[in-house]
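Note that one protein chain of the assembly has been removed; the remaining protein chains are unaltered in position.
So, chain A:
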Amino acid sequence: MSPEPANKTPRAKPPRAGSRFQNVIRIRNFQALFQRYARPGDLIFASAFMVLALLLLALLPVETTWAARTKLYQQPAFWPGVAILSMVLFAAGHLLGALVSTRRPGWQAELWAWLRSLEFAAWFLAYVWLVPQAGYLPSTVAFCCALAFRMGYRSWRWMGIAALFALAVVVVFKSFLQVKIPAGAVYDHLPDQIRTFVMINF
């Protein structure tokens, strides 16, 4: 038998099952199950997704048809229903995680970063609008140079690189791979000798 240690520290008595302390521990453990490293803006995204899922759930009876004398799995509403219910279920878990996780500062900056991407979405859509009017080659050169200028590449060297890149893209995709991009409306005003060539290749 081993001898008793001289300075024996008394062990803390474990709390009784069902005691208030253990209930607190249980709740903390439950929270820990959902906790995650939440980046700034996590709660905003989780809430927005939950709202979307609930909105779709509310619209399910309106936006789908329930066919008479048809089995459940053959109903047109079955798969959207499965998808939306799963969205609601998982989004609820994700939102719960966002609520119990430590929130980090900087949600305004994060939201601003999301909104800033809309500027470039607008640039992209402007380019899409321009191509059928001005033609693929002129639009691409103008788009690349203008966006490069906007991003701070303002020297002649960078403008040249942007224009060369645009030319290379058009030659590879339109002239070589012959992808389906319509000829620009301005090409109609070109002289007869080069119009067809430009329409096909640029």
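One rule holds for everything that comes next: contacts are C-beta pairs under 8 Å (C-beta built on N, C-alpha and C of every residue); 3 or more make two chains touch, one makes a residue touch a chain; residues count from 1.
The rule is short, and it goes like this: contacts and distances are computed from a predicted model.
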Quiz item: Hey, which one's the missing chain according to UniProt: "Putative tricarboxylic transport membrane protein", "Phosphoribosylformylglycinamidine synthase subunit PurS", "Penicillin-binding protein 2" or "Fe-S cluster assembly protein SufD"?
Solution: "Putative tricarboxylic transport membrane protein"
Practice problem: Could you tell me which of A:T65, A:Q108 or A:T196 touches the chain that is not displayed? | Solution: A:T65
Quiz item: Since one chain has been left out of the picture, which residues of chain A touch it in the full complex?
Solution: 25, 28-29, 31-33, 35-37, 39, 41-42, 45, 49, 53, 56, 59, 63-65, 67, 70-71, 73-74, 76-77, 79-80, 82-84, 86-87, 89-91, 93-94, 97, 101-102, 110, 113-114, 116-118, 120-121, 123-125, 127-129, 131-132, 140, 143-144, 147-148, 151-153, 158, 161-162, 165-166, 169, 173, 177-182
